[in-house]
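Selected chains only, in their assembly positions.
Chain lettering (A and B) follows the sequence in which the chains are written, and residue indices restart at 1 in each chain.
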Amino acid sequence: MADVLLIMGSDSDLPVVEECEHVLKEFGVSFSTRVLSAHRTPDAVKDAVTSAKPSGVKVIIGFAGLAAHLPGVIASFTTLPVIGVPLASPPLNGLDSLYSVVQMPGGIPVATMAIGSPGAKNAGLFAVSILAVANPALAAKLVQYRATMQDKVLSRDKTVQARHAG
Amino acid sequence: MADVLLIMGSDSDLPVVEECEHVLKEFGVSFSTRVLSAHRTPDAVKDAVTSAKPSGVKVIIGFAGLAAHLPGVIASFTTLPVIGVPLASPPLNGLDSLYSVVQMPGGIPVATMAIGSPGAKNAGLFAVSILAVANPALAAKLVQYRATMQDKVLSRDKTVQARHAG
């Protein structure tokens, strides 16, 4: 079974969720993606979450906007690490979803990422870092990934430094 | 069975919940009060909510602070009217719970009241007004309650008007 289970509250969230999937693919981490609503399909969420651990899932990532209860509801049904990505939608631009995801009461943690795209990407990376704790090969890939990111910045730095001075 | 079911996320919320109970008692509306956490006892919430309608409950009121998912989780398990009262706790003073309660996605409504005490009182009154739709005696009591409130304001107005003029 997949190592990481992704659950989004609505399939309109797919473009952002795919940024997370892209990272997982890049690291060769297996995942499964679901569309399940905390409010419209609460039983299906419970089924998906409670069957995750027995199936070998190690990390669950929940994506939701507005009153973004999904990551917290996922966390209520599992002791696996749950990562939450608040999504931005008008009119409050994700401030509502950020508060709903991050302000979990003591006892039921949700590891909250930034709102929207950077959060989706980072949810993937953070899931990888969790798996890497017991997987040295994956840990090495993370180190390499960082080095590549660094090189890209330094390369842009050279370009800008050469052209921008007065 | 009781007409109104009250569920709070933590018994530390009791003082605010009692303001709601007080209103229901004043109107002679039967109620039952539970302490159930959306995150710590998700199955017990589902049991309480799904058994409510068969037991004759007509309205459910959920009280919660922080990432206040409880009213939304209640609403995901019933088509009864669900009233949500966001509670204030530091450091965000209820702004987090307000957003978590009110910003429900289309399809699953939660009737949100003001944060804290005025919201708890109004949740009781709103539950009464729902029951009063099919209960003329209760509707008459609501009219009387309003008249009493009005008289109190007008009586204070007389006192202040007499003493404050320049």
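Convention: a contact is a pair of C-beta atoms (placed from the backbone, for glycine too) under 8 Å apart; a residue touches a chain by one contact, two chains touch by 3 or more.
Everything numeric in this text was worked out from a predicted model, so none of it was measured.
Number of identical chains making up the complete complex in this structure, 2 of which are shown: 8.
Basically, only the chains that are shown with their structure count from here on.
The distance from the centre of chain A to the centre of chain B, with each centre set as the mean of the Cα atoms, comes to 35 Å.
Contact residues of chain A toward chain B in the complex are 9-10, 37-40, 42, 46, 65-67, 69, 72-73, 75-77, 92, 95-97, 99-105, 107-108.
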